[in-house]
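After this line comes chain A, so read on.
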Amino acid sequence: MVEPSNSPCLVVNGLVTGYDGRNVLTGISLSVDPGELVTVVGPNGHGKSTLLRAISGLLPVRKGSISLNGRVISGQPAHRVAANGVIHVPQGDLLFAGMSVLENLLMGAYLDSDQAAVARRLEEVFTLLPKLAERQTQIAASLSGGERRMVGIGRGLMMNGSVMLIDEPSLGLAPIIIEQIYEVIARLKASGRTILLVEENPARVADIADRIHLLDNGAFVWSGEPAVLLQRDELLATYLGG
Partner candidate 1 sequence: MEIIGPVLVSGITTGALYALATLGLSLVWGSLGMLNMAHGTLLTLGGYAAFTAASQLGLPVPLAVLAATAVGGVIGALIFVLVAYPLSRRSPETFETTIMIATFGVALTLENAVLRLYGGQPLGQPLSVGGAINLGGFALPWQNLIIVVSAIALMGATALFLTRTKAGRAIRATAQNPDAAKLMGVPVARVYLQVLILSGMLAGVCGVLVSSITQLSPSLGADPMLKAFIMCVVAGLGNLPGAIITSFGLAIVEALVQFLAGARWGFPALLAIVILVLIRRPGGLFGRVEVRRL
Partner candidate 2 sequence: MKREDLAHPLVGLVVLAAAIALPFYVDSRYVIGQVTLGLFYAIVASQWNLLFGFSGVFSLAQMALFGFGGYATAMLCFYFGLNIWAAMPLAAVATVLFSLVIGAACLRLSGAYTALLTLAVAQVMYLLIVTDTDCFVMVGTQCRQLTGGAVGFARFGDLGTRAMFKAKFLVANYALVVALFAITMVFTWAIIRGPIGLAFRALRDNPGCAMARGISRFQMQLLVFGLSAFFTGLAGGLYAAHFNAIGPGVLSFSQLFFIIAMVVVGGIGRLWGPLVGAIVLVAADEAMREIGEFRSLGLGIIIAAVMVLMPNGLIGLFESIWNRLRTRNPGMTAEMSGETPA
């Protein structure tokens, strides 16, 4: 799969979606180039998770389109979107609570029937997240919050996809664990992965993000480079409460 480096991997165009009678996103457009880490920052309840759920097909798209590597994926059910190459590491991890760590990881490779490739990726995941190798046989429900997050990310890495959506990896974790998780994400980016990340706090992603979109009330209010955003105190104060 050779992609010309200048054509974007994931393109979202004029996306409108929501729950019941209410639209949560009112026209979102963004693109992620191969190898890029794009971040959507915004306060809670303004549609960050909704955006990722719409991309991965968990939530139906009402208007607009989503395409991956030039192919339209909006309108497809979630399992087809996953087969097309969208990896979604969801908010709150959504682990298979009654299964062991290893089984959770193997579920990530559900679509892959190449045993050798699965074994190789499992080795890679264990190298990146050595803690998971120690805890292979432990039941997911009995893990700590940080370990669960790692299983969630590891499970995503077991999938064979072209873009990785990561939903608020810092949620509910202690600062020291958050640091560890972001170290992992930085290494993923360094290895050339294409990532769309959602985060509440722009300071956490400033070092690793190529671009930041500021989401407020279902629409982007600002887009640009992280260094610029951190200097714009008025933006931070208005939209993120300082």
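Keep in mind that, in the parts below, a contact is a pair of C-beta atoms (placed from the backbone, for glycine too) under 8 Å apart; a residue touches a chain by one contact, two chains touch by 3 or more; residues count from 1.
Basis for inclusion: all candidates are chains of the complex that A comes from, given by their letters.
As the structure is a computational prediction, the values presented were derived from the model and not from experiment.
Of the candidates listed (1 or 2), only one touches chain A in this complex, namely 1. For chain A in complex with candidate 1, the touching residues are 56-58, 77-79, 82-83, 88, 90, 94-99, 103, 106-108, 110-111, 155, 159.
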